[in-house]
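Here the complex is missing one protein chain, while the rest keep their positions.
And now, chain A:
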Amino acid sequence: MAFEFNGKTYEADEDGYLLNLEDWSEDVANYIASTEEVEMTPAHWEVVNFLREYYEEYKIAPMIKILIKAMKNKFGPEKGNNAYLYELYPSGPAKQACKIAGLPKPTGCV
């Protein structure tokens, strides 16, 4: 299921996850976020950037606890918790944030 954005066609899976990592850009991320009704703030970008850096190294998104810790170190305990991540990404930080970060959807019993 491809989608069109700014005159370019992007290959995506049935749920709108980009198929090619290199297609990702901040503009595309903003576009995907808009289809998810997420408005990107600096805190949203912090999550997306962390996921992308982690993926680069480990070829998978981090487990949620690692992400929470990273947010805690950056923004303090009020924002370093699961509830805050769900505030940012109501459909779930793992799946929705991965989608906006241009990473594949995590598979398995998650």
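What to note about this one:
As a convention for this text, contacts are C-beta pairs under 8 Å (C-beta built on N, C-alpha and C of every residue); 3 or more make two chains touch, one makes a residue touch a chain; residues count from 1.
Just so it is clear, contacts and distances are computed from a predicted model.
A chain of this complex does not appear here, and its UniProt-recorded name among "ABC transporter substrate-binding protein", "Deoxyribose-phosphate aldolase", "Reductase" or "ABC-2 type transport system permease protein" is "Reductase". In the full complex, the hidden chain is touched by chain A at residues 14-16, 35-37, 58-60, 62-66, 69, 82, 92, 94-95, 106-110.
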